[in-house]
Structures are given as C-alpha cells and as structure tokens.
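The structure that follows is given in the form of structure tokens.
All protein chains but one are shown at their positions in the complex.
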Amino acid sequence: MNRSHHADKATGVGDPQCFKGEAGPAKFKAGDRVRVKDLPDIFYTRTMQYCRNVVCEVVIATHESPAAEDEAWDNCDNPEWFYIVRFKQQDLWPEYPDTYSNDTLQTELSERWLELV
Amino acid sequence: MSIHNKLKPSKDAPYPDTFDHKRWRECMKNPHDVGGELDVPMQYEEKEEEQWELNTYVICECLAWRGIWNAEERRRRQNVDFGNSNYLALPYYGRWLITAARIIVDKQLVTLTELVNKQEEVRKRYE
Partner (left out) sequence: MAEKHNHDHNHAPMVEEISDFEVLEIAVRELCIEKGLFTIDDHRQFTEYAHNIGPLPAARLVAKAWLDPEFKKLALEDGVKASLEVGIDWITSPPTDFGTPSDYCDLRILEDTATTKHVVVCTLCSCYPRPILGHSPEWYRTPNYRRRIVRWPRDVLSEFGVNLPEGVNVRVEDSNQKCRFMVMPMRPEGTEGWTEEQLTEIVTRDCMLGVALPHPDRKHNAKRPIHKAINPVHGH
C-alpha cells in the first residue's frame, strides 16, 4: 500500500492546489446558465438531491480536484473542474415565499454534474 | 383449519416487483443528504468535548496525514456507508471512531481478531 502518494504530491503545495493543471480547460465560466444533472447516486455523491434538475448560474470556477465520487475510493487520476453555482431559493423549494424572491443559495458542484441550458 | 389461512401477508423483505423507481430512489438516497428535509425548531447547544472525541478526531486526521486514507474516503464511510438507521442513531464522533476502526480492519492493517483482543485488554485495565 503506497501511503505517501498524496504527501508526495501535495507537501508544500496544498490540496486542491496539487491537482492544478490536470483537468484541462474548464467547460463552464462565470455567468453560464446550467442545469444540475440527476445522475445515479448509488453508493456516494456530494451533489445534494435538493438541487437535481434545477437550473442555476455559474458564479466561479474554483479549482481542479478529483470528483468526490472518485476521491472517496482514492481514484485520483481524473480531476475535473469544480464550480460555485447559485440558485434562486424559489427554484429549489416549492413553498419559498414570493416576499423573498431574491433569496439565493450557493453550493459547489463538479463539472460532471452540470450541463449548459 | 391450518394456521396458514389466518396469517396476514408478510411485511418482511419486499418482493422486487413491488419495488418501484420511487422506492429505489428513497433507498439509494445517501444518508448524509439531509438538506431540505422537514424538521422542527430545536434548542441549539454547545457541547463540551470528551477527551476520546478529541483523540478520535486526531486519529482520523493522522490516518489521512500518513496516507492510510483521505478525508473523502473517511466521509463516504462515516456519513454514507453506515446506512440511514445507524447514521441517525449514533453520536457524531461515535461514527468517526467506528469508521477509523473499520478502515484499519478493511485495509488489513489490523485483523478483527487483533481489534477484539485489544478492546478486551483495554477493558481489563479498568476492572
């Protein structure tokens, strides 16, 4: 069992900094309107069910990293870009009141979970 | 009359043909994915940390520091693999601790026999 592979890569560099440059060009950019895909979430995901199939706006590309679904089994060979995305609360929750129609929610999703609309 | 005529249909493990997509989704939903679930106001508290809880946090971080696992593996095991019942039934750091015990056994760094023997040995110190 190679226990030093992460330390070798990240010492003095940091995580997720250690994955910089490995994902290629980011597919999305700030301002893009995207939908959260409803991919199978068998065994593990960090994409909450409350945001599946909901349209949101890309705020910023944050960093490159293995997707959580891969990193959770130490499969770190295929990093992808991560993005902070912003939702209108009224698009997430059916009962969210009109009075507060400008309320928003932000979260971070990896590229595989998003598609342009 | 045979007793079998009086027994109601079983509410045991379901037949697969009765298990629709909605039920599949309910079962597959990761236990940690609680955002937006219904809940009621609760008194929020601070908690004094137990020594074992701090030690557990440090064990988990040291195991990642020294490459036995990474934090995402820990989260997957600790917050999803437990299954919904244990996820909700166990104390927060109880899950961290059991997960740390599980990883060293799963990765064959320790045998279950060794873990059981060690627990017995520790308990005997307090008799």
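Think of it as A and B in the order they're written, each chain with its own count starting at 1.
Here is the rule we use: a contact is a pair of C-beta atoms (placed from the backbone, for glycine too) under 8 Å apart; a residue touches a chain by one contact, two chains touch by 3 or more.
Bear in mind the structure is a predicted one, so any value in this text is a computation, not a measurement.
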Would you list the chains present here that the left-out chain is in contact with? A, B
Of the residues A:Cys18, A:Val36 or A:Val58, which one touches the chain left out of the display? A:Cys18
By the contact definition given up top, give the residues of subunit A that touch the hidden chain. 6-7, 10-18, 46-48, 50, 62-63, 65, 68, 82, 84, 86, 89, 92-93, 96, 100, 102-110
Counting contacts across the full complex, list the positions on subunit B that touch the omitted chain. 30, 32-39, 41-66, 68, 70-71, 74-75, 78-79, 88, 91-94, 97-98, 100-101, 104, 109-110, 114-115, 118-119, 121-123, 126-127
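By our rule, only the chains that are shown with their structure count from here on.
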Taking the mean of the C-alpha atoms as each chain's centre, how many Å separate subunit A from subunit B? 25
Would you pull the subunit A residues touching subunit B in the complex into a rising list? 1-7, 40-45, 48-50, 68, 71-74, 92-93
Under the definition above, what is the set of subunit B residues touching subunit A in their complex? 28-30, 33, 35-36, 65-70, 72-73, 75-76, 80, 107
